[in-house]
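Handing you a structure now.
Every protein chain but one is kept in place in this view of the complex.
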Amino acid sequence: MEPPETTSTVTLRVNGVQHSLDLDHRTTVLDALREHLGLTGAKKGCDHAQCGACTVLVDGRRTNSCLLLAVAHDGAEVTTVEGLAEGDALHPLQAAFLERDGFQCGYCTPGQLCSALGMIAEAGAGAPSLVTPPAEAALSPAPVPLSPEEIRERMSGNLCRCGAYGNIVAAIEDVTR
Amino acid sequence: MSTPGPVRLEGREKVTGTARYAAEHMPPGMAYAWPVPAAVPRGRVVAIDAGAALAEPGAVAVLTHENAPRLKETDDGALLVLQNDRVPHRGWYVALAVAETPEAARAMAAAVRVSYAPEEHDVVLTPGHPRLFAPDVVNPGIPGSRERGDFDSAYASAPVRVDATYTMRALHNHPMEPHATTARWEDGRLVAYDSCQGANAVQEALAGLFGMDKERITVVAEHVGGGFGCKGTPRPQVVLAAMAARHTSRPVRLVLPRAQLAAIVGHRAPLVQRVRLGAGEDGEITALAHEVTTQTSTVREFVEQAAAPSRAMYVSPNSRTTHRVVALDVPSPSWMRAPGEAPGMFALECAMDELAYAAGVDPVELRVRNDSAAEPDSGKPYSSRHLVECLREGARRFGWDTRDPRPRSRAEGRLLVGTGAASSCYPVFHMPSSAEVHVTEAGRYRVRINATDIGTGARTVVAVIAAEALGVALDRVAIEIGSSDLPAAWLAGGSGGTGSWGWAVHKACRALIEMVEGRGGTVPPGGLTATADTTGDIPSDPPHAMASFGAQFAEVTVDTDTGEVRVRRLLGVFAAGRILNARTARSQFIGGMTMGVGMALLEGSTMDPRFGDFAERDLASYHVPTHADIHGIEAHWIDETDPVLNPMGSKGIGEIGIVGTAAAVANAVHHATGVRVRDLPITPEKLLGGGTGAG
């Protein structure tokens, strides 16, 4: 009997560009980006979805790319931090992070940015968080106003050991207010 | 409103994802490495069967103590990896798998079969451990024990006394970027992109280990994803990557898996601290003893100088500050943000709060009463010391004067609310550094110095210092840092980076100005270059004591049903010399305070007595604060003018933020609940007591 195939051709559309890659089934979306496409913006902080540094948008939703097997996401649309700016013009979130000093070492920053982008869309679509008042919870799907408390809870999947949390929340508020 | 001051020069690269960290360089033909940690707490490696690993598709090599390149001796035994069959602690590396892909390297590492001859192990620190000894020196080379006056008599006769023991488990730095190196050999030269806090120290260590001239080694640390001390000295990843690259004749990348860091990269050792304070009825301290018991490894002696701050903080005519340590079969401890001061001030500042209650004196007032113009231990006057001003300003901003000091005096529904205060301190270190400044005919400047930006804003502050020294606009100054090919400089550690680098840069800039003036104010077509080295400028025994001081105020809530503590407000006021860039300085202070909240409420790992490892090794089980834990943190400062320090008048700011935070929080928890928790972190079980609710 033939040994089973352990590699596949996988197509990913990353920041609007189509890529076809021959990948080991074990390869995660994160490693496909970093090791095969040279897109090292998304970071590997823990490799187990415990830190959020690898956060990217897959088909428009934020997710931990370290736990996604690339082969299972054949055909997916991926947005990484490298895809946020329009040419030289920074995305408003990127500009706000700069202005608010929303980072220090910068290693969690791409994940924080992608997570914020996804998070703002989720709240805009009316998705609740644990701290969304129950009274509002019944009124789906009105957008959930992003109070600092909402931002903190929704961004809690992104650790920052430098402790830039306050500045990150301020930067996000600059964009959502 | 954002804080004024220049934005980070490399900020754009960081927010666009183009800043390259150590594991993001990909030389052609690169292989990937994955380490194999020892699975016994102590013993010998009897045999290593790499057959299955080498049969994995994509396998390149397995390095073990039997085939790895030989290293020369070094002071830091933790770097002597794969040199012999000894397993000094669980998690010690016994092999390194190298493969064509990261997936194959991981699979290979899992397939390496190691047989051990285990030996009995001893991994538990106890206050009465029979092998405890008093070390002559503790980190960073200060005396292990100091006595002044007659503590025993003074304490015995003091009308007010506090005798309390404070404990904490091991703490882990966990920078977001795990330790990583991409190494390659080219024509007998070694180039290593390494995640470290100082490329010169790594370069020198590699030169020693591989027995080669350091001129043949380049270490690059352009962007570093945090360090907090655990990248301050060279760590095994750079040695292993270099060995593997030599062994395989290929570039090799090694990223340490997150769950292996606790055993490999250093940590803050568990500590038992007994503090005794004897005071007059007015709270003035007459006797102070701070006795520290801790552990180190058998590989490398590192003793956390937790009693050191008690030599500096308060009047204490009769003082005893001691350390005892035992070498256990555990991973090697090392620097973690504010070694000594962070844990030591937790104990001292909680004891001060206990003394305040014992003496019936307001905790802020108690500290003011015990302020000392000279460093008590050395008798040297401080070049500047504004602890009292920080306490007063903090109290004013925080609204301390409206506080009812009685414990359990504030409740909001099911929450108890309390406030607490603590002092902060951190010494000033300067280390020799060199720098080069070049000016072009067009009046553009380039500063070259091997400073390291681990998130502090080093690039930016070096530019600020240079622009100011040169009297030119910031945008005329370009900065090159983060490589051992640049003029050598002190590492980013001990809050001594900016002062040390800035001194050299300032000196080089002044020299350049003199060169230009010597030419009548003109710059020739090739430009001019000035260099400077501060080796002769830094006094070895300065006449002054130098330190930053601060005060922190915390407000906490304690859920009476669950014992969950949350920090609602945390306010710090610091006196840390001249602040050179307000924007990044505020981030440093707040970042330290944030880590202090983790130390107070969340962080701590358990030494597993049976297996000899820290049980909580990943970021799901070792909790560092996340967004939801942190709000209402404010940092302020008092402008200090201090001509003694250095040409900039600056003190370090990277560490003082974490000093005192845990005590302020613990004191607030006591105020809220009446429960004095002397064991960190303050987790729910410590407040759930025997009653139906907290306390």
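As written, the chain order gives the labels A and B, with residue 1 at the start of each chain.
What we mean here is this: a residue touches a chain if its C-beta (ideal position, glycine included) is under 8 Å from a C-beta of that chain, and two chains touch if they have at least 3 such contacts.
By our rule, contacts and distances are computed from a predicted model.
K.L.:
UniProt protein name for the omitted subunit, picking from "Yip1 domain-containing protein", "Xanthine dehydrogenase family protein subunit M", "Spermidine/putrescine ABC transporter permease" or "ATP synthase subunit c"?
P.N.:
Options "Yip1 domain-containing protein", "Xanthine dehydrogenase family protein subunit M", "Spermidine/putrescine ABC transporter permease" or "ATP synthase subunit c" narrow down to "Xanthine dehydrogenase family protein subunit M" for the missing chain.
K.L.:
Determine which of the presented chains are touched by the chain that is not presented, and list them.
P.N.:
Over the full assembly, the chain not pictured touches A, B.
K.L.:
Using the document's definition of touch, tell me which of B:P27, B:P143, B:P381 or B:P684 contacts the absent chain.
P.N.:
In the complete complex, the chain left out is touched by residue B:P684.
K.L.:
Just one of A:T79, A:Q94, A:S115 or A:N167 touches the chain that is missing; which is it?
P.N.:
A:S115
K.L.:
Can you say which of B:P27, B:P57 or B:G527 touches the chain missing from this structure?
P.N.:
Going through B:P27, B:P57 or B:G527 one by one, B:P57 is the residue touching the chain not shown.
K.L.:
On subunit B, what residues meet the omitted chain?
P.N.:
37, 39, 57, 103, 106-107, 110, 414, 559, 561-564, 566, 601-602, 606, 608-611, 615-616, 620-621, 623, 625-629, 681, 683-685, 688, 692-693
K.L.:
Residue by residue, what part of subunit A touches the chain that was omitted?
P.N.:
Missing-chain contacts on subunit A: residues 4-6, 8, 24-26, 28, 47-49, 52, 55, 61-64, 67-69, 71-72, 115, 118-119, 122, 125-130, 134-135, 137-138, 140-141, 152-158.
The rule is short, and it goes like this: only the chains that are shown with their structure count from here on.
K.L.:
Name, in rising order, each residue of subunit B that touches subunit A in their complex.
P.N.:
Counting only subunit B, the residues touching subunit A are 2-3, 7-8, 10-21, 23-24, 26, 101-104, 107, 173-178, 223-226, 228, 255, 257-258, 454-457, 583-584, 586-588, 590-595, 618-620, 624-628, 630-631, 633.
K.L.:
If you look only at subunit A, which of its residues touch subunit B in the complex?
P.N.:
24, 26-27, 31, 34-35, 38-48, 50-51, 53, 80-82, 84-85, 90, 94, 97-101, 103-110, 113, 148-149, 151-153, 155-170
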